[in-house]
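Complex shown without one protein chain; remaining protein chains in place.
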Amino acid sequence: MVHAVDGVTLDIHEGETLGLVGETGSGKSVTAKSLLRLVPTPPGVYAGGEVSFRPRNSGEAVDLLRIPDQQLRGIRGNRIAMIFQDPAKALNPALSVKQQLAEVFAEHRSSELFRDAKIVAGPPGTRPLLRRAAHRHSTFFERRLLDLPPFRAMEKRLERELDERIASALSATRIPNPAKVMNSYPHELSGGMKQRVMIAQALACDPDLLIADEPTTALDVTIQARILDLIQDLQEQHHAAVLYISHDLSLVKRISDRVSVMYAGKLVETATTQQLFDDPLHPYTRALLAAVPTAEQARGELAAIEGTVPELVDPEPSCRFHSRCPHAGPICAAREPQLLTRKQQHRAACFLYDDPQDLGCPVDLMPQSQVSETQ
Amino acid sequence: MGWVMGGSATRRKSVLARWALVAAALLLAAACDGAATDTEELGGEDAGGDVNNPGVFVHALDGEPTTLDPARAALGEYGEQAIIQVYEFLVDIGPDGPEPIPALASEVPTEENGLVSEDGLTYTFPIREGVTFHDGSELTAEVVKYSWDRAMEMNLPEGQASTLSDTIAETRAVDDFTFEVTLQQPNAAFVSSVVYSTPAAIVSMEAVESNGGVTADEPNEFMDGNMVGTGPHEFISWERNEQLNFEVFDDYWGEPATLDARWQNVPEESAIVLGLRAGDYDAIQFQPTFAPELEDAEGVVLDTGGLLLEPFQLAFNLNIPEGALPSGDTIPTDFFHDRRIRQAFNFAFDYDAFIDGILGGLGEPATYIPPGVLGYDPDAPVYSQDLEQAEQLFRDAGVWDEGFSVSVLVEDNPAFEPIGLILKDSIEALNPEFRINVRTVSESQFDEAHGASPFEYAMWIKNADPFVDPHYYLSTYQHPEGEWGERLGFANGYENPDEIAELIDAGFATTDVAEREAIYQELLPMLYEDPMWIYPAQEVNAQAYREWVDGFVYNPLWKTLRWRFYDKG
Amino acid sequence: MARTAEVGGVIRPVDGRLRALATRTRRLSEIARESLRNPTTLIGGVIVVLFLLMALFAPLLIEPNTPNAYQMPRDFSSVNVPPGTDGHVLGTTPTGGDVLYGIVWGARTSLRLSIIVVAITVVIGVAVGSFAGFLGGKWDEVLMRLVDVFLSVPELIFALAIAAVLGPAFGNIILALAVVFWVKYARIIRGQIIHVKQNEYVDAARVMGDKRWRIFLKDVLPNSITPVVVQATVDMGHVVLIGATLSFIGLAEAGLAEWGNLVSEGQSGIIAGRWWVATFAGAMVFLWSLAFNLLGDGLRDVLDPKSERR
Partner (left out) sequence: MQVREYIARRLLTLPILMLGVSILVFGLSRVGGSPIGIYIEHEMTPAEVAKIEERYGLDESLPQQYIAWLGGVVRGDLGWSGVSAAPVSSIILPKLMATMELAMLAALIAVVLGVSMGTFGGARKNKLGDHLTRVVAISGASIPIFWFGLLLLIVFYLGFGWAPLGRADPSIYARIGHPTGLYTVDSLLNLDFGAFTDALWHLALPAITMGYGSTAIIARMMRSSLVEELGEDYVDAARAKGLPERLVIRRHARRNALMPTMTVIGLSWGFLLQGTVVVELIFNWPGLGRWMTDAVLQGDQATIMSYVLITSIIFLAVNLVVDVAYAYLDRRVVLGD
């Protein structure tokens, strides 16, 4: 059993941006997907924990891991939206932009759509029929039916209403000529445009939480900045909370209010951006910061830290960083450090900051703060 | 006297997709179960009679013609069975006997009525007046001459034109309704075997001339697929691999037929049998091995009285070319020159296994002249299995210790292949050093190998062609200089080839029946002592038809049923 | 320098080759273990093993017919006997052959047929594929067009046409199937060679004067083992299925103890209620083919779900 993500606790508040950093494979994406219960089961297992979500307007907190599918679907794409790493893969190549955006409205805004399209009543079955039409999922016979009055007029109005909403969602992301983009297929758009479409789709329903999973990694450097700005601007407009996932510390520093660092499926440190970059507590975070490219070096990937990420197959209770940690003492291999508040709003999981007595551990087994430089 | 019986075609084509159509068979089986409703639906018969397909005589055969042209149809070919329904000859053979009766000739020439010249060389046929072809043209002596000359001029290799050209010196249309033939030499069997032979059918000159005419060595495509004759049935259409349709010819000169007719091509034997049981067919052509399925069938008449005149044969090759045998064969080329080995094979073969096992009892031991043919002698010696004698003979011949391996060529066919297997089992059971390899090949491959001269296998299995005169059996299959005697090198093996040749020739030289019988009585034991073949068995000739068929008559000389005589309901 | 280390590995090719082969073989057994976790693959595997046991121990199960054990023992005095009649547990055929004998020895015939055909086709396929791959250029073009031509005729039809020309015999069925089945292996090997050729690493080896056959043994063969094994597994079943179909149509050797032959012998008896010959023998063909297909499919699933695409 692989413990891909283990004991991760995150909290994000309205209007706040939380950055989640870690190396590739540290479990960032799994964490993000877990929030929406997108990890397939099987092979995945949600062994425990909760994702507590309180929407802005209702005030009622729910555990996303336990609510019924139906309710979860009402939240996905509506209250919580997600932007994926590679827009080229996250958009369905077989559907036009309009079709893909229409799905969101049809799923979460059908009553408003019907209201605005002035579809009040009709023969029984009209609504499901039209909803399927809005979804672009009508059968052959339904399409023939929609060609007949009174459905024809209703469908037209519905269509117009949808187009309007889609166009406005697209133009909000500063897409030029939304009417044209709407009818394009993903492969006809550039990478940046695709990501804008993704963002438009994510923000279509004005979500409370936006999960952005490395939204700029797959993009050209020049476009990265613009997309980043866009996300920030839109966040301000919508007052949404943003979970920004990245392996790029400099990006995270730029966009986040607070930052959490993940290593091998576990959170090792959480702090405000300021604190984390000024005064990192966890040895891993320090190593990360040390590896951040300086001005002379090219920007990009994290420079290597000695050693490799341990396998996560049935891990023993231990600090997962101990094999690579310059400070590691015997206890690090034997027990698991707790993520505790070490300073104000600053939490870290490392025995360096624990009192040996609290742990009931001899001092010589504790990690050493001073490290002799061997290399 | 080459008359042929119906089974020949059965045998030849029965390979044809012997798998096809269990389905049809099964359908019909189902139809049998729910007979009442099914017959109503299928037949749409009137309330009074209990008859399916009213007005049409449905004859199911297990194959179909390769040609409809009398000048091209081979001996025993399916085409002959269609030709005889539509075309007519100068003479015909009635339901009752072997004697020719007048047909398109208004009189059968005999020496008594003066239509045969005293030297026996010139035959005069008075042609019936007022006969019209199906295309409306008139029958005249010129048309008769044209028909015969056409076959001889085309001289197609698969056809039987040589039957005419080997005997005839000249044909003449003396006047509009008198036709004269001069023979090369006197021939007592001329009227029954030549005038009543497939290439002597009278065809419409107008039809031929307006569709390509006559070209030597070239088949006529129109005539291959159409028939324009004078007979009681008119050819309508041929849906390839399905059926041939015929209608009553209203302007027929004689007693008209009562029913239209359909030739239903049903390649699968079991389907044919079930079709008859279900009443979809009025009469069928079928393998006698299926007769038990019909014995208790309601509404079906089954007649297994006679015997087919086509004994199964297993040939020994005494003329094996050097180095021609398949690689596994260890025998020397003169293996079968030794009479003892041929005898040993004859003693080793398990005849009962074939007759009782494979033929289901519907067969009899066969010999050199089949029963029913002049010269047949019930007391003539016939081989039966005798393993001790076989072993002794193999020992005497000196092949017992060394053993041998030999291949036998067989056509893929439900009757021939088991013969090969029985031979294999019989011989191999004698001695583990003996090996028989049964090489089954498709029909065309068999015919090709079989037609090759010299023949490149040591043995083959087939059935004999049927004849009415014993001489043809003997000259074709026993005479050292006969068709097969020469190719298989019988002269190399017979103790007294000259004596056998003389006896066979003598049997044909005289017309005296008693004298001939005496000669054959002398010959048969000699052939038994010096066997050139194994005769596994002779099959019964089985006929089956629905009870509702009226006026069922059958003459083996017809080669098939004659639809013109039947009525139903 | 990193490259030196790699080239150093090439200098001891035997070692590297063995190691690569060993790795591949180990991988294969891992794959096998992983596939067998799938219940359907396991079922396939079990049936295959049962068939192999039946084929191997046929002489112990039923006394072989003499002199040729692959010929049905025929008892013409008891033809078409239904199952359960004494001495004939599964009945007899229209020529008095014991159906049980045909089933058991038919397994041996099937094993013989499939092993011979698969062995021949793998050898030919590997040979042609390597020629095409290594020679490249015109040779590759010509050989691959040839492969395309062979693939243009559906398998059964091709084999049927060949067998029809050659005539009914067991050897001819083997020949016909071999002619039809080699092309897939040629494709696999050629694809692998092209792949390896594009690999920079091999260029380095080429610079060091490595021989083609070494590249073949060291890089191509180990990489091709898995797809070839999967294809061969599927073909083990497929060969018997097509072979039986040819026999059924009527191209079997007379009296051979072979399942397709039995079905064809028993087919005409079905309408007369003699169901046993065709039913039992046909079920054997089905089970054999199903078992190898399940096994092959399971392997393929684990290896590469996309490999079905051409």
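For clarity, chains are labelled A, B and C in written order, and residue numbers in each chain start from 1.
Simple rule for what comes next: contacts are C-beta pairs under 8 Å (C-beta built on N, C-alpha and C of every residue); 3 or more make two chains touch, one makes a residue touch a chain.
Keep in mind the model is a prediction, meaning the values are calculated, not measured.
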item: Visible contact partners (per top-of-document touch definition) of the missing chain; value: A, B, C
item: Touch criterion as defined above, residue of B:Glu107, B:Asp176 or B:Asp224 at the omitted chain; value: B:Asp224
item: Absent-chain contact - pick from C:Met72, C:Leu177 or C:Ala278; value: C:Ala278
item: Hidden-chain contact residue, picked from the options A:Val21, A:Val51 or A:Leu91; value: A:Leu91
item: Residue in contact with the excluded chain [from A:Gly74, A:Gly191 or A:Pro330]; value: A:Gly74
item: Missing-partner contacts on chain C, residue numbers; value: 38-40, 43, 145-146, 148-150, 152-158, 160-167, 237, 241, 244-245, 248-251, 260, 263, 267, 270-271, 275, 278-279, 282-283, 285-286, 289-290, 293-294, 297, 301, 305-306, 308-310
item: Absent chain, residues of chain B that touch it; value: 15-24, 26-27, 29-31, 33-34, 44, 64-67, 74-75, 77, 156-158, 217-219, 221, 224-225, 240-242, 267-268, 271, 412, 441-448, 450-453, 462, 465, 483
item: Missing-chain contacts mapped onto chain A; value: 33, 36, 38, 40, 42, 69, 73-78, 81-82, 84-86, 89-95, 103-104, 107-108, 135-137, 185-187, 198, 201
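Here, only the chains that are shown with their structure count from here on.
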item: Arrangement of touching chains [line / ring / star / complete / other]; value: other
item: Chain pair that, of all pairs, has the most C-beta pairs in contact; value: B-C
item: Most centrally placed chain - per-chain CA mean versus overall CA mean; value: C
item: Centre-of-Cα separation between chain B and chain A, whole angstrom; value: 89
item: Chain A and chain C: spacing of chain centres that average the CA atoms, whole Å; value: 50
item: Multi-partner residues of chain C (at least 2 other chains); value: none
item: For chain B, residues contacting two or more additional chains; value: none
item: Residue numbers on chain B that touch chain C, as the complex places them; value: 18-19, 22, 25-26, 29, 268-270, 274, 293, 350, 352-354, 356-358, 410, 412, 414, 417-418, 420-422, 424-425, 428, 432, 435, 438-442, 445
item: Residues of chain C defined as touching chain B within the complex; value: 66-68, 71, 74, 76-77, 79, 94-96, 164, 167-169, 248-250, 253-255, 264, 267-268, 270-272
